[in-house]
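Missing here is one protein chain; the remaining ones are kept as they sit in the complex.
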Amino acid sequence: AEPTYVAPALTLEGWYSHHQLFTVDRAALRALSVDYRRAAGEAMRGAIARLVSPADGGWTAAVQLVGAPADLMLIHMRPSLDGLGAAGRAVLTEPLGDVLRRTYDFLSVTEAGMYSVAVKAAKETAARGGTVGDAEYNARLAELLESERASAHVQKRLFPPAPGEAMPYVCFYPMSKKREAEQNWYALSLEERSRLMWDHGKTGRRYAGKVFQIVTGSVGFAAWEWGVTLFAADPLEFKRIVTEMRFDEVSAKYASFGDFYVGRVVSPSEWVASVLGQ
Amino acid sequence: AEPTYVAPALTLEGWYSHHQLFTVDRAALRALSVDYRRAAGEAMRGAIARLVSPADGGWTAAVQLVGAPADLMLIHMRPSLDGLGAAGRAVLTEPLGDVLRRTYDFLSVTEAGMYSVAVKAAKETAARGGTVGDAEYNARLAELLESERASAHVQKRLFPPAPGEAMPYVCFYPMSKKREAEQNWYALSLEERSRLMWDHGKTGRRYAGKVFQIVTGSVGFAAWEWGVTLFAADPLEFKRIVTEMRFDEVSAKYASFGDFYVGRVVSPSEWVASVLGQ
Amino acid sequence: AEPTYVAPALTLEGWYSHHQLFTVDRAALRALSVDYRRAAGEAMRGAIARLVSPADGGWTAAVQLVGAPADLMLIHMRPSLDGLGAAGRAVLTEPLGDVLRRTYDFLSVTEAGMYSVAVKAAKETAARGGTVGDAEYNARLAELLESERASAHVQKRLFPPAPGEAMPYVCFYPMSKKREAEQNWYALSLEERSRLMWDHGKTGRRYAGKVFQIVTGSVGFAAWEWGVTLFAADPLEFKRIVTEMRFDEVSAKYASFGDFYVGRVVSPSEWVASVLGQ
Amino acid sequence: AEPTYVAPALTLEGWYSHHQLFTVDRAALRALSVDYRRAAGEAMRGAIARLVSPADGGWTAAVQLVGAPADLMLIHMRPSLDGLGAAGRAVLTEPLGDVLRRTYDFLSVTEAGMYSVAVKAAKETAARGGTVGDAEYNARLAELLESERASAHVQKRLFPPAPGEAMPYVCFYPMSKKREAEQNWYALSLEERSRLMWDHGKTGRRYAGKVFQIVTGSVGFAAWEWGVTLFAADPLEFKRIVTEMRFDEVSAKYASFGDFYVGRVVSPSEWVASVLGQ
Partner (left out) sequence: AEPTYVAPALTLEGWYSHHQLFTVDRAALRALSVDYRRAAGEAMRGAIARLVSPADGGWTAAVQLVGAPADLMLIHMRPSLDGLGAAGRAVLTEPLGDVLRRTYDFLSVTEAGMYSVAVKAAKETAARGGTVGDAEYNARLAELLESERASAHVQKRLFPPAPGEAMPYVCFYPMSKKREAEQNWYALSLEERSRLMWDHGKTGRRYAGKVFQIVTGSVGFAAWEWGVTLFAADPLEFKRIVTEMRFDEVSAKYASFGDFYVGRVVSPSEWVASVLGQ
């Protein structure tokens, strides 16, 4: 018999994403002459400005952090891994990049979980007496995924708009699901995982209009498995939504979290002024 | 039916807070000329002095640490995240900031837990046959919270006074609640959490007059979930209260702790003298 | 009685392997004169070019990373440990090596697991009433291993071809098997381990033609127990295969993973250009 | 009714203590002129010599470490936290302090556990039908503690003599008690903790005359909960006593340990000579 094929975590992917985090070496900055600093600042401002709205799609957001393990963040979104690499290197190789100390880099790709599609296809297959992974299942799954991918809702998750003035505050953190003996996400059935994620999604939907969320997947790309990037008009909303979600069964039992980075989206000029200490 | 809405950890928030920790790079300091050092020290003294009592509210406390993973600490309290960011950057961008090496930054917000209010509203709702999260519950909860917020007791927790001469010693540490299989705070019922926190509070109240405590919440803001900042006239009280609390059921089973930072609140002049090694 | 001898994890080995990871110290690079930089770059290009196809076998691949804890990677494969050491040192001692900061070094050797052979020999031995480890078992095992070693399939795993243009993207990560009380790989029977690895292999085989995998063993050589190096034409395949494998029982229960490094194989000239920021 | 008050870990405290650990930056040292080095060495020698026997009590011991995560250690004992802070800063702000790199700082206070007193007072209270924490209990406890504090035995633990020539070797390590689900020191009864510590003490007493031990408490002062500082004439005794104690039930089940630092107490001149590489 053919091996049964269970899609373990059906997802759709969009843009590649690089969260690039820095502190400023202020002594190195001060050692530069005033003229050099001014020219390097102007060059960096131009470089960031060019990255913000690239011709071939995606965007870069410049963030000034507060009370975080880093001073500054850039979020790059690009259609290709090569384009993403070029964006990150464009910043590092600027003369002003010499005073930036890299503290964390996170590679991921925008992701939309298709739990409900996977469950639906599996149920239909069971109803017709078929096997998950047979030809009919695969065709039906492809059809359902194509339909989902075309929806405005999923398009927005895969190709999210650049942060706007209405929600200037940002919160970024990486996370994983546990694989411990008694709390092992990867040993749960698809149905159980689908149920837990559905409940979790309800918490997020209660914050619609107050918090905009970008989920990026990083399994195979980074030590952490996902990145969560939140935008809000009021930074207290970050505390509220993350607290509520931490009580969701899926987070309470299965989630582990990395560092949190909170700040404000700024213009390229403001970002460079922040490096220069102006 | 509407999804039942359970407030997982009802809190009130006040000032944003940044604990900013430094060591001094003594070789970098010595490399500065005597004149530059004097001018930079005077400028830093002025900068700290301006931060101590900002026009738009909050305060900054300057702390000299002893035997800690850092030499010096600043505690900034501000009404807005933007104001808090400006305070921290004002220190870093001072010329004398070049010899400070950042060792830890902790972002949080003053927090008052409303466990008893949450339990009260839930019980009243059950008594009238309603559902937690229904309109009557929400109205009653808002009313109870408004009343709590207006109380002098809660006002002091959300907008704590700057440390005074009566209690010059300070102890700061971050902490979290565990989410392990057998010790999972986030899987406990609201009633159980309320009971455990009530017992815990009794230990704190026994130290009234000896230890003044500021609790700040950092879920969504930092890797650790809370910050605890204690003030006392006798530093031995830090050992006593933290030891006693560690035997409280809530700490014994559910708490995990970060580094501890102990020292003394000093004037801006003394803080700068400590940087300069005078 | 003779002690029973159970081959705990029968393997065949091929080339020694060194994954050598770097970041670039851009300030140190900028401090070099333009002429020195040009000459050092040309010398490094020559050094890498000589390493790519060494006369005595093996190869070196140059990789430009994206969004990773390192900027650049070299993968050295050599027939001897001494040759491998010489390859790594040839890079470090180049003048341009002075601006490379080492972030991670991973020593391992290409490995082909012989689980099925071990099980086969053990079953035959049981069938004839013999003991694992007796003379007949040892002779039969040697015979089976020699036959496996000679197969084209195993030869390719022990002496893998250098990455080609068809699959320029690379993903490297180290991993181990857990030895926890309830998830202890090293306490499983050979049969159980053989079954789990067979199931795991099926996931890999579904990616044949899309992902080329090199497995290197590092027990006794490094803190992590294995290295996995994947090549693909589409970097999204890394996310897909690693996600699927994470749901395999052997990974879900017994695997732990280190950092992930994703990038693209480049020519020696492109690698040096990436160091120089060109 | 009044809340029952259980002293969770009754202790007496004496001197504040700072273990200050350094490595030497030999390149920075070599960059100093011979004259500057000589003068800086002489100044440091004077500074350490002044710290050894301060007028207001306590002592400082200078230690040269072997094969440790640090080269040199100073142990400061002082009656007040302010005095302790001054001692540590006096070293750091010396010109020769510029070549010392701080690797670890540990703040604690000499501590004598009063388990037997706590048990005795509790038993007497139960016998008379009273409640732990009532007025009679408190009075009796104060009386018993005062008596203990006055004893020569406890005085020596709270105000230990400076290390002498008879036992020049020193071993320092920090430790904590576990709070895991199945090995939770803080969830044990006072009686159980008293019994375990009594057994543990017997191991220590078998080394009387061979190992002199200073226990310092750091709950509320540091991430680790205790510091143990051992002195001996033969450094092998450190291996013997720590090995034996690791098999004591209290250590086997409940203890976790930090780094170990082993070396020899030296004179201020020898300590400075060790910094200078002479």
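Chains: A, B, C and D, in written order; residue numbering restarts at 1 for each.
In this text, contacts are C-beta pairs under 8 Å (C-beta built on N, C-alpha and C of every residue); 3 or more make two chains touch, one makes a residue touch a chain.
Everything numeric here is computed off the predicted structure, so don't read it as measured data.
Which of D:10, D:32, D:47 or D:68 touches the hidden chain is settled by the complete complex: it is D:68. Touch with the chain that is not drawn comes from one residue among C:34, C:152 or C:181, which is C:181. Remark: the omitted chain is touched by one listed residue; of D:106, D:238 or D:271 this is D:238. Contact with the chain that does not appear here is found for just one residue of D:42, D:143, D:192 or D:259, D:259. The omitted chain makes contact with just one of the residues C:150, C:166 or C:223: C:223.
Residues of chain C in contact with the chain left out of this view: 3, 5-6, 8-9, 11, 13, 16, 18-20, 28, 81-82, 84-85, 88-89, 92-93, 95, 97-99, 102, 105-107, 109, 179-182, 184, 186-187, 217-223. In the full complex, chain D touches the omitted chain through residues 23-24, 26-27, 30, 64-69, 71, 169, 171, 180-183, 202, 206, 235-236, 238-244, 246-247, 249, 251-253, 255, 257-260, 262-264, 274, 277.
Here is the rule we use: only the chains that are shown with their structure count from here on.
We define each chain's centre as the mean of its Cα atoms; on that basis chain C and chain D are separated by 47 Å. Note: centroid distance chain A to chain B, computed from Cα atoms, is 29 Å.
Along chain D, no residue makes contact with two or more other chains.
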